[in-house]
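Take a look at the structure below.
As you look at this complex, bear in mind that one protein chain is not there, while each of the others sits in place.
We just call them A and B in the order they show up, numbering each chain from 1.
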Amino acid sequence: MNTVMSRPKFLSFRIYEKYKKIVVVFILIVLLFVFGATTLPNFLSVEQVFMTIKLASFTALFALCQMIVIAGGGSGLDLSVGYTATITAVLTASIMDGKNEPLLLAVLIALALGVMIGLANGVLTSYLKLPPLVVTLAMADILQGIVNAYVAGKAITGRPSPILVTIAAKFTGKFPNILFVLILVTSITMIILNKTKWGQILFGVGANERTAYLSGINVKKVRCITFTVSGVLSSLMGLLLLGNMGIAFKDMGSNYVLPSIAAVVIGGVSLAGGEGNYLGVILGAIFLQTLTNLLIAFGLGDAGKWLGFGIILFAMLSAYASNRRSR
Amino acid sequence: MNSVIVLEAKGIKKHFGGVVALSNGNLQCRKGRITGLLGANGSGKSTLSKIIAGVYRADGGEIRYNGKVVHYRNPHEARRDGIALVFQNLSLVPDLTVWQNIVLGVEKNRGLFLDNQSAKELSRKILQQLLPDLDINRKVHELSPGEMQIVEIAKAISENPQLLILDEPTAALEQTQAKNLFNYMRSLAQQGVAMIFTSHRLWEVMEICDDVTIFRNGEDVATIDFEKEGKDPEKIVSYITGEVKKSTIQVQRREISDEVLLKVNITGKDKVLKDVSFELRKGEILGIGGLSGQGQQELIYALSGSYPGVRCDVELNGRKLRLIRPADAIQNGILLVPGDRQREGLSLEHSIYSNMIFPKLGLRGHPLFIPETRYCQECEQIARLLSIKAPGIDVPVNTLSGGNQQKVVVGKWLSFDIKVLLLADPAKGVDVGAKRDLYEYIVNLAKEKKIGVILYASDNEELIQYTDRLLIMYEGRIVATLTGADINDDMITATSMRVR
Partner (left out) sequence: MNEVSKTGNVFYTFKGLLLKPEVSSFLIFIIMFVITATLQESFFTIKSIVRNINAFTPLILLAMGQAVVIVAGGLDLSSGAALSLFTCVLTTVMKRNDPVTGIYAILVTFAVAILVGMVNGVGIGYLRIPPVIVTFATSYMWLGIALFLRPTPGGESVDWFRAFYKIDAVAGAPAVLKTIGTFIPPALVLLIIGCLLWFIISKTRTGRYIYAVGSNIESAYVSGIDTARTQMLACIINSVFIFLAALFFVGQNQSGDARMGGPLTLKSIAAVVVGGISLTGGRGSVYFALLGALTLSFVNKIIFFANIPNAYQTLVSGIIIIVAIAGPAYVMFSKPKQ
C-alpha cells in the first residue's frame, strides 16, 4: 500500500472535480469576454472590467449567504436575503443620516436584525421541518410587508455614513473598494470552511445527514446556525447596498436573490450540500454580471437578463441532475 | 405425480459489485405445486426469486417460462406474463384505499372513466378468503403490517398469475392470518397456480410446501420432495448448514476475564426490539445472531443512542448512563460502526482524511482550528494499521472498494478512547482479504486494549470464528446464549429457527 506521505492540500472533497468545475466557469467567462470584445467597443477596457467586478462583488457576497445555507444540505436555500438587506437599509438609513458617528449603532442594529430573521428562518426549517424555500419566501413577504408599512406615506429618509459610501461605492485608483471587502471576506470564509471544525462539521452535515447524526453532531442546530449566519450576512449587505446606492428604496435587495442562487450553481457547488468552494461562486457571480452587461449592451435589458438567468439555471440544474438520477 | 413444469431456472448467476449472490441457481416450479426455498442469509434464495420475478436481471444462466426463454426487465413485464411477486410492503401506496391499491397500475376502464365498481368487487372476492373482515375502503396507512402484507398478496393475485412468488410473506403476519394464507394458497394450488414460497420458519415450509429446494452459498444443494421422502427437520437443517465441514481454523475459544464492562437494559414498547438485558465483559467479543430482521440491528443502534424507539439504560464500568442520542454514547467511548457504510458511516464525496477526523470535531472541547499536521499523521498511521489500499488519504472514499471503505469507517474511532465497539454487520459486501484484515484488527484490539465488542453479523461464519459468546435473537428478544463449543453452524441454525 502506498500512502502519500505529504500533507493533503485541500482537506475536503473531490479535488480534481473541484478544479474541473472552476475551469469550466473560467472558460465560460473568457468566452463571454471574447464575444463581447469582438462585437462591442470598450468591452475590454480596464474600467469596464473593474466595474463588472465591482457589481459582481455584491452578488458574490449575497451568494455567500446562499452557499452556507446550501452547504448544510436538506434542500437549504434562503430566499429572504434580498428583503433582509432591504429592511436593514431602510431602517438604518435615517439613523445614519449621512454621518459617521451613528455607524456603529447602525451596524449593531443590522446584526440584531440579521440574527432575528436568520434565527426565525432556522427554527422554522430545522426544528419545525418546514421546507426552506417556502419559509424563506414567506419571510421575504413578511419583510416586504414591514418595509411597506414603514414606508407608507413617507419617503425613506436618510443617507449612509460616508465611511459606508467609501467602502461600497468608491474606488482606490482603478480598484473598487468593495473588491477589498470581497477579498477579505473570501479569505476569512476559506479559512473558516477549510481549516476550522465549523467548516468541516457543516460539510459533513450537508454531505450525509445520517452519518453526521451517528457521529454525534446535532444536525438541527448546525442547520439553524447556517440560516442565522445567512441572515446576519445579508443584513450587513443591506448596509453595503445602502452605501453603494446612496439612498434606501423599497426593492433594493430583491434583484440579488436569483443571481445569488445562480452564482452558486454556476460555480459548481452542489445544491445537495456537503461542499462549498467560494472561489467558484465568485467566478459564477462574475459570469452572471458579464452576461448581464452583454445583454444590456445588446439592448435586451431586464427581460433578457431574467430569461437568460432562468434558462442557465435550468440548464445547469438539468446537467447536474442527470448525474444524480438513480433510476 | 409429476405435473407440468411452469418455470425452470438453470444455472443462474448473479453478482452485486464484487459479491457473488448466486453462482449456480437451479429451480423447477410445477403447475399446482408449492415449492419452498430455504437457506441461510445470503444463500441466494431471495436473489433467485427476485430474478424470476423480474426485479433483478441474471448475469448468467437461463429461465424458461412455459417452455420459452424469458428475460424480464422489470417486475411489471413479468407480471403481465403471469409471474407475480408479492412484495414486502414495497408496492403499496399509503394514501390510497385497499381496493385502489389492489388494482394499482392495472385499473380497468368503463367507458372513459375508471371502473371502480368491478375493482371493488374483485377486491372483496379476493380478500374474502384471506381477510374477510377487512374494510376495503380503509386507507392503507391505517392498516397493521400484517394487514398490509395481505393486501400486497391480494394485489399480486388479482391478475390471476400462473406463478406466484411469495418472498417471506409470513414475516409480518399473525398466526391466524398465516393460517388463512395457507388455506388460500392450497385453494390456489388446486386451481393450478404454481407457487414459490420462501420463509425462515422451517415448520411453515414443512406445512404448506410440496417440495423444498435448499440453497447454500449461492447454489441449490438439495431438493426434497415431501411426498416421496417425508419431512425430516434435522436433515433439512443439515443441508442448510452443510455437512461437509469446511477446513475451518480450529477456533481457539479465549479465556475471558470476569470483569463486567457493560450492563445493558433495554426496555420499551417498540415493534421490533423488545426487552433485552445482558452483560458484556472486558476483552470479550459478544456476538448477536439469529435470523435476519429479528431486532439485532435495532439492538446495536439502541446501544449507540440512535434508536429512539426504546429506552437504553447501561452501566459502563459502574457508571449509570442513559443513551438518548449518539453524542451520549460517543462521549463515553461507546462507538458504532454502522450497518450501511455508504449511507450511515461515510460522506462519500469527502476524503479519507475528512471522514476519519469528522467524529472528533463534535467532541466537547475540540479546538476551533483543526490541527492539520497532527491529524494527518494520525490518519496515515491508522490507514497503515488497517492496511487501507489507497493512493493517499486525500482521495474521496467513493473511489475505494467496499472493504477499504469499511476500514475507513472503523478507522474513524481508532483515535478515540474506545470502551465498547458496536459493529453492525461490518463485513457485509466486503471481500475476503479485507474482511480478514478487519476482523484480525478487531480481535487484537479486544485482546490488547481490553475493550468490549458487540458484533452483529448476518454471516454465521463470522460469528463462529470471532465471537466468544453468542446471543441468538428472535422477534426482538434473546432466546439463546451459546458459549464455547456450542458456537457452531448447527446450533446457531437450530436455535435461530427455534428447532432446539
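In this section, contacts are C-beta pairs under 8 Å (C-beta built on N, C-alpha and C of every residue); 3 or more make two chains touch, one makes a residue touch a chain.
These numbers come from a predicted model, not from an experiment.
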* Structure fact -> For the full complex, contacts between the hidden chain and the displayed ones involve A, B
* To do: Could you tell me which of A:V25, A:A60, A:L77 or A:A263 touches the chain that is not displayed?
  => A:L77
* Asked: Which listed residue (B:Q100, B:T213 or B:S347) would be found touching the missing chain in the intact complex?
  -> B:Q100
* Asked: What chain A residues would touch the chain not displayed?
  -> 75, 77, 124, 128-131, 133-135, 137-139, 141-146, 148-153, 258, 261, 271, 301-311, 313-314, 317-318, 321-322, 324-325, 327
* Asked: Please identify, in ascending order, the residues of chain B that touch the omitted chain?
  -> 75-76, 79, 87, 90-96, 100, 104-107, 109, 112-114, 131, 133, 138, 141-144, 146-147, 174, 176-177
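Note that in this section only the chains that are shown with their structure count from here on.
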* **List of chain A residues in touch with chain B within their complex** => 1-5, 7-15, 195-198, 200-201, 203-204, 207-208, 210-218, 274-275
* Structure fact -> In the complex, chain B touches chain A at residues 304, 306, 325-327, 329-331, 336, 338, 343-351, 353-354, 357-359, 361-363, 366-370, 372-373, 376, 380, 383-384, 387-394, 396, 412
